[in-house]
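Heads up, one of the protein chains got dropped from this complex, but the rest are sitting where they should.
Take a look at chain A:
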Amino acid sequence: MRLFKTVHDFDYSWHTVSAAQWQKYPNPDCPHVQHVDVLDSSVDPETGVLRIERLISVNQKAPALILRAIGASSTQYVREVAIIDPKTKTMTLSSKNLTLSNILSCEESITYTQHPTIPEKTLFSHMIEDWSVQRFQQNALLGREAFSKVLERFVVLAEAKEEAATNASK
């Protein structure tokens, strides 16, 4: 598992930063993002918190051989849920890959909060958790170790059989 975390502050108000989230794409710096679609949008009547679920279509540039080997197409999908609380001035975006989830799990979490002492600034926190093939690697390793033991036993048994056969023919 790989964990990556970074914090930063922006010289913009939380209002501006949060509103800008909806206008990030298309972006020439992010040509891999092909489409962004809103799947659900609702305000909790009790808390006044807005929840938005989005689907992001990403063009994955990987060698064709690898794509074929893992049975993937060059377009991958990411599901993102954003929770926006205008009272506490907190916005959290959580995203996870929708496709290839049987091979890897990549979860990303971004939080924007108003700076505690400077209201014109916004704090940004970014975390990525990447479970790339780890489970597969672990299982593969276990499988390999287990099979090595089987092989060892097999070789010992085969040698013993051969020796017995040689002795018997003497």
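FYI, a contact is a pair of C-beta atoms (placed from the backbone, for glycine too) under 8 Å apart; a residue touches a chain by one contact, two chains touch by 3 or more; residues count from 1.
Keep in mind that, in the parts below, contacts and distances are computed from a predicted model.
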Candidate names "Mitochondrial distribution and morphology protein 35", "Probable cytosolic iron-sulfur protein assembly protein 1", "Acetolactate synthase small subunit" or "TAFII28-domain-containing protein"; UniProt protein name, chain not shown: "Mitochondrial distribution and morphology protein 35"
Contact with the hidden chain (one of A:Y12, A:Y77 or A:W131): A:Y77
Candidates A:V36, A:A72, A:L104 or A:I128 - the one touching the absent chain: A:V36
Chain A residues touching the omitted chain (full complex): 15, 18-19, 22-23, 25-26, 33-46, 48, 50-53, 55, 57, 77, 79, 81, 83-84, 86, 94, 96, 98-99, 101
